[in-house]
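Right, subunit A next:
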Amino acid sequence: MESLTKRILAIVLIAVIGVGIGVGAWIFLAAPEAAIKYPGAPSGFDKDNTIVIGCAGDTGEIQGDANYEGAYFACKHINEAGGVVINAITYYFGVTKEDTDESNPNLVPSRGVDAARRLIYDKEVDFAVGGFRSEALLAYIEEFMDAEMIFIGTGAATDIFCEKVNETYADYKWFFRFMPINSTALGGQILYTLADFILNINADYPNHDVKEIGILAEDLTWVTSLVGAIKDVLPLLTGGWATMLPEILYDISLSATDMNSHLADLQADGADIVIPVISAQGGILMMQQYALNEYDYLIFGIDVQSQLDTYWDDTGGDCVYETMMQTLYRCNKTSKSVAFWDAFIAQFGHEPLYIACGAYDAVSAIRDAVEDAQSLDPDLIIPVMESWDRSNPHLGVAGNAAWWPNTHDLVAGYPFGYTLWAQWQPGGTKAVVPALIYPDVGAYGNITTGDYVVAPWVHTEWS
Partner candidate 1 sequence: MEAEIINFLFNGTVNGAIFSLIALGYSLVYGVGHIMNLAHGAFFMLTGYMLLWFPSFLPEIPWLIATIVVIFVTIIGGLAYIILIKPLQDTSVGVVLITFGLAFFIQEYVFVLSGTTPYSVKEFKIIDGVTKIPSFSFINQFIFLIFASLIIVSVFALFISKSKLGKSIRAVSQDREAASLMGINTNRVLLYTLMISAFLASIAAVLYLPAAALNGPSMGWGYLTNSFAVVILGGMGSLVGSVVGAYIVGYVTSFTSIFIPNGPSWAHLVPIIIIVIMLLIRPQGIFGKKELR
Partner candidate 2 sequence: MLDIKKLYFYYGKAKALEEINLNLKEGALEAVIGPNGAGKSTLLRVISGLEEPDRGKIEFLGERIDDLKPHRIARKGIAHCPERRRLFFDMTVSENLDLGAYTLKDRSKFRELRKFVYEIFPRLKERRKQRAGTLSGGEQQMLAIARSLMSNPKLLLMDEPSLGLAPKIKETIFEAIDTIKKGGTTTLLVEQDAVLAMAVSEYVHVLEEGKIEMRGTKEELEKEPRIKQVYLGI
C-alpha cells in the first residue's frame, strides 16, 4: 500500500516536472516576440515598421556602452525628425544590444559569437554596429557575414577586416568601417603630426636639441606595424633630424615599478619626446609616474584611456600635459560636431567616446542609405554606401565619411577621416592643439581650441 502511494507520488512529481519544463520551454520560445523592446523607437510602434540596430559591444564597459549610447542617440534624433520613409511607409529606428564581453582581459570568443547570433536570430536586427577589440570581432564578424547583414565597425582599427573585403568581396561585402580610420592611415597621420611637432618644438628651444624620440608601447599585435612605421619613417620625415631610441614594448600586465623603470630608462637614454602607443591600463601608470618624477620629456602619442573625460579624475590629475590622438572633441570638425557634442553631454552627462561618435555616424548613415535605396535590402543599400566616395562624402559628426572603392574602408586625411590631437591642460580641461594634418581653421570654423603647452619642468630644462 505504502509503495503504491510512493509510486503515485513519484509519477505525479515527474508529471509536474515535465509539465513545468514544457511550460517553461513554451514561454521561452513564445516570449521573445512579446518581450523585446527596442529603446529609441516610439512606444507601441509595430516591429515591422521599426528598423532595428543591433549594438555588439561590451555591456557595462566604456566602449560597449559608448557604442550603444551613440546608436541610441542617433535613433532618437532620426525618430524625432520623423524617421525614414520607404515606399510611402514611415519607418522608425530602434536599438538593442548584446554583450560580447570584449573588454574582458580573459577574452572568450564564443561569447561574442553567441552575442552576434542573439542579435541576428533572436532580436532580429536589421543592421548591426559595434566591435572594438579585433580578436573578438574577428570571431563574431563571421556570423554577420554568414547572415548577410550589414555590419558597421565602430571601434576596431585593424586593417584585416577591410583587407578581407578587398580579397573576398563576395564573402565580406557587408562589412563597413566607420570608426576609426585604419591603423595604416592612423600611422601616417601620427607620423606627419609627430614629424611636424618635433621640428616646430625644436625651433622653439634654441638651447636644446629636441631629437631623441622614444617609443613606449604595449606588446600587442595592433602596435607592431605602427611602431615599426614610426621607427622607420619618422627620421626620414624629419629630414634625418629625429633619432629613435630603442623602443620599449612592455607586457600588458606590467606593474608600477616596471613602468617607472621604463620611464627612467627613457630619461637615462636622453629622450626628448616619448610616443606612447597604449590602449589598455598602462596609460594611467605611465602618467602617474611621469607626473611624479617630472621626467624631462614630452608625452605625445596614443593613449586610448586618456580620451575619456573621467581620465583626469582617474589619474588624480596626473595626466596633465599628456597629448594624445582623439577622434572628436568639442570643436568644429564638421558643421554638426559642436551641436552633437553638447547634445550628447546634455543627454548622457558625459563626453562621447570615439566609438559613440562612430556609432552615431553609422546609424545616421544607415538611415540616409536606406532612404536613398528605398529598401531594406542589403544588396540595394551597399551600392548606395559605396557611392559615398571622396567626391560625394557622407557628412557626419566625426568627419566626412568617404570610402575607398572595394575595401569599404574610410578615406583618411582632411577633410575626410582624420584624428584630432588633444592635450590635457592644467585645471582638467582638454584643448585641441594645432597639428599638421588639419588646419587651425577648417571649412566649418575653428578646429583648434588652444595652444600646445610644454610641461613647465621640461620648459625649464630645455630653455
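Selection rule: all candidates are chains of the complex that A comes from, given by their letters.
Quick note on the criterion: contacts are C-beta pairs under 8 Å (C-beta built on N, C-alpha and C of every residue); 3 or more make two chains touch, one makes a residue touch a chain; residues count from 1.
Given the structure is predicted, the values throughout are model-derived calculations rather than measurements.
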item: Given options 1 or 2, the chain of this complex that touches subunit A; value: 1
item: Touching residues on subunit A, where the partner in the complex is candidate 1; value: 60-62, 103-106, 219, 246, 248-251, 253-258, 260-262, 264-265, 267-268, 281, 283-285, 288-289, 292-295, 305, 308, 310, 314-316, 318
